[in-house]
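Read through the structure below, which is laid out as structure tokens, and then see the notes.
Missing here is one protein chain; the remaining ones are kept as they sit in the complex.
As written, the chain order gives the labels A and B, with residue 1 at the start of each chain.
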Amino acid sequence: MPIFDQGYQHWSGRLAGHTWRWLAITRHGLRAAFAGRTIRLVLLLAWIPVLLLAAMLTVWGLIERNSELIQAMLPFLGFLDPAILAGPRPYRIPIWTLSYSIFMSAELWFAMVLVLLVGPNLISQDLRYHALPLYFSRPLRRIDYVLGKLGVIVVVLSSVTIVPAILAYFLGLAFSLDLSILRDTFGILLASIAYGLLIAVSAGLLMLALSSLSRNSRYVALMGVGLWIVSSAVAGALDAADREERMHRARGAMRSEESFSESAEDLAAAKRDWRPLISYTENLQRVGRHLLGTDAAWNLLSKLRPAEERALFMMRFRGPQFPWYWSAGVLAALLVLSASILKFTIKSLDRLK
Amino acid sequence: MTAVVSFQGVSKWYGNVIGINKLTLAVPAGVTGLLGPNGAGKSTLLQLATGQLRPSQGLVKVLGEAVWNNAALNCRIGLCPEQDAFYEWMTGWDFVLTCARLSGLPRKEAREATARTVAAVGMIQHKDRAIRGYSKGMRQRIKLAQALVHEPDVLFLDEPLTGTDPVARRDLMDIIQRLGSEGKSVLVSSHVLHEVQSLTPNIVLLSRGRLVAEGNVRQIRELIDEHPHQIVLHAEECRKLAARLLTWDDVEGVRVLEGEQGLMVETRKPDAFYGRLPALYLEEGLTISAVYSDDDNLEAVFKYLVRK
Partner (left out) sequence: MVDAIATVGAKVQTASRVSWVSASWTLFTLTLRQHLHGQRWLVVGLLFLLPAGIALLVRATAPNVPPLALEFLLVMMFVPQALLPLAALLYASGIIQDEQEEQTITYLLLRPIPKWAIYGVKLLAAMTTTAVLVVAFVALTYLAIYANADVSYGEVAIRYCQAASIQALAVATYCSVFGLMSLLTKRILVIGILYTAIVEGLFANLPFGIRLLTVIYYTRLIAYRSMSFEVTRRRGGTEDLAAVAWQLDWTSAAKQAEHPQLSTSIFLLVVASMVCAVLGGWLCMQREFHVKTPENN
């Protein structure tokens, strides 16, 4: 009878490839994340905008088909210009675009809350309880570990951005009964998915980097809050100071919104304004607006307004006008910074001290 | 004997999980060992006794006073907790001094007490190093020092010997024994049975939140009559002796020890067994050079009681 060594024995079977190893970490992370009541509650709340998006696309389908049901809904459709209700077909793309744009803006807020709920624990707890050797004593690479952790955030955020965007899209299609809608709006769906992925990957990687900087998950969450809220507050303060400066320079009577007209100089200044770049969420929104084509949609709708109101209308609804690739550059820089932080803080077993 | 620590019908639930189940116990003065497998409720018992947890049911008293929300009593209680947690950025000296000051000792007395206690646990030469750089043994010593620094009457030690090297273990055991001999009451929880046995013959044995046994190890063993006693006999004619013993009704089993040096006999009636042994020599000429029981030790008691 052979006598076996009771110590460590090599696994003699075949190992699965690296491709899906990270999924085990994601699965475990998701189980831990969804165990919390707060997260489930926030997810539930985050689906309220989804219902509104679905309702809007459904109603639009009925409007396009001139359904009798619309007559009963007319009192609730006051926000739509009568010209749109009279001839909806040319406004299909802008209405779908704006519906998705408003939906994604609302979900961006929920996404930030969810990242704060799910993200801080992901790496900081492993550091606190010295759990990294448990991962890296297995055939896992650092990239598998980071991908696994990132997967948790991506799945959670996708569940309030990408998944509902797709579901609402097919619901909208189902109520329109017009195949041309697929051709007109498929780009919007792709843009929404891309925007959702951008939010998930950017916010996720940033949160992972922060999570790897401290063993205390509360401090990690506070750093996340600082990046989200303080960066927006700084951008807001700088913007307010700029408005004060312009107001003072103008010397004339204070311009009221009613008499507002945007000068070419103002517009050019708005396109060079770098201040909103300081806000993390503003950068995400700027790229999102570009992907979805939100400004073009507002521009089209502004044509329904009298000429003297158009500038004010655009001023109200369009966001900052600086080039979208500035924001893309800021987000790319943050991605590189996050990846670099992770590279230095997540050490493989052989480098643990 | 006056109980230093008493539990009167104490239960502690954590939601659906029961930590301590209807425990009634009186721990006398002196050193007492608290034993039990993992999850037996040892930490819960110590946290109840030090007022960190409120009993779901029943009353816990230390030195005759209820402990829950009785901060004044903490002057007379010391705890060396199980967790390896410290203010890592502090030096050992700073940590013990802070604990002394937190215990309400005036500045001068706190310094003197710190100096005494740090010396007592053998940490004088390391006192100015940050705790984060300490070895496991040093951490245990400094943790014990913070429990001793305010000179408590009752000391609770939760796994104080865990992770220590033999030298540190010997030193810590000396300290505990000395405290006991000085009239302090010490309740030590441990998994290391032989160490508890060498500290004290008095034990409290917990299993699944219930009190399984308390008292002197040997007395407890004697109470376990339904379990066969293991008795070792050293004899020259082992096999012949084994054959003879197997004819006795109260002998349940006989095993020849390695090298045929002796026999291990299992019997439920040890007193009757011992009584008949001389006749073997007198009537049948079978020589027995040594007789001793193999299970008057704590390990055996622990196994018997917890296994049930």
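Going forward, contacts are C-beta pairs under 8 Å (C-beta built on N, C-alpha and C of every residue); 3 or more make two chains touch, one makes a residue touch a chain.
Keep in mind the model is a prediction, meaning the values are calculated, not measured.
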### Query
Just one of B:V60, B:L105 or B:M138 touches the chain that is missing; which is it?
B:L105
### Message
Take the complete complex as the reference. Which residues in chain B touch the chain that isn't displayed?
### Response
13-15, 17, 19, 43-44, 47, 50-54, 69, 71-79, 81-83, 85-87, 89, 98-99, 101-107, 109, 113, 116-117, 119-122, 146, 148, 150-153, 171, 174-175, 178-179, 182-184
#### Entry: Missing-partner contacts on chain A, residue numbers
36, 38, 113, 116-117, 216, 218-219, 221-223, 225-226, 229-230, 233-234, 237-238, 240-242, 244-245, 248-249, 251-253
